[in-house]
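Apart from one protein chain that is not included, each protein chain of the complex appears where it belongs.
Naming follows writing order (A, B and C), and every chain is counted from residue 1.
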Amino acid sequence: MFGKILIANRGEIAVRVLRACRELGIRTVAVHSTEDKDSAVVHLADQAVQIGPAPSRQSYLNAAAIVEAARATGAEAVHPGYGFLSENPDFAEVCEANGLTFIGPPPDVIATLGDKTAARAAMTAAGLPLLPGSVEPLNDAEGAARLADEIGYPVIIKAAAGGGGRGMSIVEDPVEFSRSYQQTRATAQTLFGDGRVYVERYLPSARHVEIQVLCDGYGNAVHLGERDCSVQRRHQKLVEETPAPGLPAELTARMGEAAVRGALATGYLGAGTFEFIVDTENNFYFMEVNCRIQVEHPVTEAVTGVDLITEQIRIAAGERLRLKQEDIRRGGVAIECRVNVEDPDRNFVPTPGRLEKFVPPGGPFVRVDTHGFAGYKVPAAYDSLLAKVIVWAPDREGAIRRMRRALAEFTIEGPGVHTTREFLDRVLRDPLFVEAKHDTGLVARILGD
Amino acid sequence: MFGKILIANRGEIAVRVLRACRELGIRTVAVHSTEDKDSAVVHLADQAVQIGPAPSRQSYLNAAAIVEAARATGAEAVHPGYGFLSENPDFAEVCEANGLTFIGPPPDVIATLGDKTAARAAMTAAGLPLLPGSVEPLNDAEGAARLADEIGYPVIIKAAAGGGGRGMSIVEDPVEFSRSYQQTRATAQTLFGDGRVYVERYLPSARHVEIQVLCDGYGNAVHLGERDCSVQRRHQKLVEETPAPGLPAELTARMGEAAVRGALATGYLGAGTFEFIVDTENNFYFMEVNCRIQVEHPVTEAVTGVDLITEQIRIAAGERLRLKQEDIRRGGVAIECRVNVEDPDRNFVPTPGRLEKFVPPGGPFVRVDTHGFAGYKVPAAYDSLLAKVIVWAPDREGAIRRMRRALAEFTIEGPGVHTTREFLDRVLRDPLFVEAKHDTGLVARILGD
Amino acid sequence: MSSSYRLPRAVHTGFDEHGEHEVIELHHGGLDDVLTSVQRTAADLLARSPHAPASLTVRAGVVAVEMTWAATPAPAAVAAAAASQTVPAAAPAAAIGTVLAASTVGVFYRSPSPGAAPFVKEGDQVVPGQQVAIIEAMKLMLPVEADKPGRVVEVLVKDGASVEFGQPLFRLAPIDS
Partner (left out) sequence: MSSSYRLPRAVHTGFDEHGEHEVIELHHGGLDDVLTSVQRTAADLLARSPHAPASLTVRAGVVAVEMTWAATPAPAAVAAAAASQTVPAAAPAAAIGTVLAASTVGVFYRSPSPGAAPFVKEGDQVVPGQQVAIIEAMKLMLPVEADKPGRVVEVLVKDGASVEFGQPLFRLAPIDS
């Protein structure tokens, strides 16, 4: 096991990783920008290194500074959290080249799975179901249009290098295809420096369901069930839950098996998430793999009792998975709400500032992951996620009631600071959400967008 | 179900009860002394009534004021928490006489079980094993001495009306018996206004194990497993855990069945705890029943997933138990630590005062029940329990590591304020505790008393 | 950390029951004069403070002065306003006299029986030991008696209303005022 780990992130996930390290008896190094020098993880870590100024590009995305910080402090491994450098194959490679263990999949696996067309090809080879569409990127508009005709409209054009809902267009009608194709290529080139796109069937009322997997370096892999992340605003998840309400257990078990098959076929290592789309006939199709721990991992932890970050670290240290598939028993329902420092009344504009009062909820079956504390100044330079509230209950109705109770007692006050707390309560009491008949359009409908 | 509940308590348990009420959609009335008017439960409750000055006798023990507050606010039921009026049959009766539901067993059951000799008689009748000793109180010294000879030394003389470790003497030798008998009677008369005592076999190295039960008003009862509370300082529990390490599951199942039998035989209602003593040959003997929710109830909640306060309220509202014995599946290990505002370096003297910083631990499988918050002034008038930290893990070793992590990140600072946080860590890393070979002498040994 | 917390309610002057805090809040006003006033107020309060405060905040609209002192010399805590004895009148600052407060939770009655004349009305003078009201608690009729001589300035609670412990019932002025 490692003696010291450098946490190459900030905010709540940095604290989350630190907690796992402490429980494993591993010393920690926090790296931080000038803006974050009074942050929770800096207070909690055994050591802290200031790696750059506020802008992420010069600090949390500054691979050289992070590797130097690891070298200077004697850290043996780097946990990248989510976002920032977590899915950057070059960073993973630089770590390895400098004798540091990158806690995540090998660089080539990240590279393959981060490229949508390469990932589609690999998963096709592994026998996973894919939506009708192109496996290889399409370089000529005519060929692409012919393929779209074969697939049948509506189709979606996606950037091979895209992600997070950016760089995609839905085409309803063949006459629009050519223009959309050119436009998506141009956007992809601008956004990702990579104009390659592919085309696939678009399912308007499909559900997005993701499967958590864990793989060790000895060919062992397990899945830990699914998560439903349908409550989104502009592709940003607000509420996540498990199990996915209304999905037959037999279906999610099959999706889990598919994810394990895909992970083993690509040489995956550590914790990963397979995203699937499920149509109204309960057919499922592979979408993409997230080569990192997810923001919403705690809901899986709550129903399985498995500490995913600890497992990531053990796997990276060369340990064998101690869990077999039959050991993973899921019970009850878990929901996570993301409390962001944003003003829902002003189009969710971030409202950073000093937290004069900060009293997180507590009591039975409530977990809070946050870097906030009374007196903390939420910086303007980074994203607005301040706290994740996770609840567990034997059933979904109980979990919703518990979450509403927890959110109601969460006190966050500061000059100019607003949060999504009350908006989340609106989601939780929405009749469609309560009956689990919602889809990704729920938030827009509540907002009257 | 009730529309409004009055919470006749303060501190963390008042907040705990309020949380359950909120999840059930029940409005809440907090009652408070002048000293507690800025307390967490007062801030959170729908209504608050000031019932008296700081001394408990004029506020939290003031039955008339509490009943008047319920009447004035239209509360339909009273939750007594633990301590204060929670096991007072007169208060339960006054509530009923004023049309209020007392959330607990009926007054006559509290009276019977609160009297050690009456409880022993009832449990003997129900077929529970008791330590050799007297069922009826002993009124003459000679008869008592004869009984002690029959039982065999060492014996323990206990006040019939006693509890919490007060009013008992251990007698090692027959020559000491007469003096101890007179002394214990005199002490009992002074402490409890009731000089009755009884005698039973004393087991020096026995373990104290308690069983949680739930009973509805329709003859249904379940047990929710055991708790081990061996880490005590002067009969005050500091650390509690479940399962009791090292006890065979078959044994605790039999104890659970015995507790259910005893509860049904006495017409118990609601949540209760049966205390047993277990000797080195794994024989168990009934000791007493606690007719209230216990401080340490969260460990049982953590391993069973059952919200005990919610169950108490549902039962009091006349609902049937929805749980059957086979529904109660226990998983993993839970530990609770009581963080008291006391200075371990000065003989655990209470150190009330203003909390300038108060950052409770969070993250996976950590629960905090507290009434503390940054800015809260811990009053000197009441007991020193400030927070309970409860952790869950798949195994005991993981739970200990998690608890140590949680305690380490718990920040409590204020002028003159000390806590037992670091002392608890000493307990958790003690080799005897780690190997679960400790007994109730552990704390004294650590302190070098 | 030098956190000090403001009293949660209303306009206060003077010290709260814990003896640690002093707050004045005003609203509106022009900057320069206000600033001078605020400064003078703060300095004044400091001079008059019976013992060193832990913190001081003076706010006037956009102008604010806040000072905190380290908590070393523990202030002599002023106890909570107790029982049914007269206590210093609550805000506003200008108010003089004392209040007679409820000694128990219950229902407040001004008259010995429904329809009867009240024990006392505004303007009446009372002497110590004189019954001025009843509080009914648990079916018991508990007399409320004046504990000081005074003149009833204001009856603060309606007949038949529920009162909590310590709730002001009557405002009394000194006899000679």
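As a convention for this text, contacts are C-beta pairs under 8 Å (C-beta built on N, C-alpha and C of every residue); 3 or more make two chains touch, one makes a residue touch a chain.
Since we're looking at a predicted model, the values are computed, not measured.
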Selected residue (touches chain absent from view) among A:Lys4, A:Arg254, A:Arg354 or A:Arg426: A:Arg354
Residue among A:Ile13, A:Ile51, A:Ala92 or A:Leu214 touching the omitted chain: A:Ile51
Residue among A:Ala64, A:Ala186, A:Ala249 or A:Val349 touching the omitted chain: A:Ala64
Touching the absent chain when the full complex is considered, from A:Lys4, A:Arg27, A:His43 or A:Lys377: A:Lys377
Chain not shown, touching residues in chain A: 34-35, 37-38, 49-54, 59, 64-69, 71-73, 94, 98, 354, 356, 375, 377, 379
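The criterion applied here is as follows: only the chains that are shown with their structure count from here on.
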Most central chain, judged by mean C-alpha position against the global CA mean: B
Euclidean distance of C-alpha centroids - chain B vs chain C, Å: 39
Whole-Å gap between the CA centroids of chain A and chain B: 42
Distance between the centres, which are taken as Cα means, of chain C and chain A, whole angstrom: 55
Chain A residues counted as touching two or more neighbouring chains: 374-375
Residues of chain C whose C-beta touches two or more other chains: 1, 3
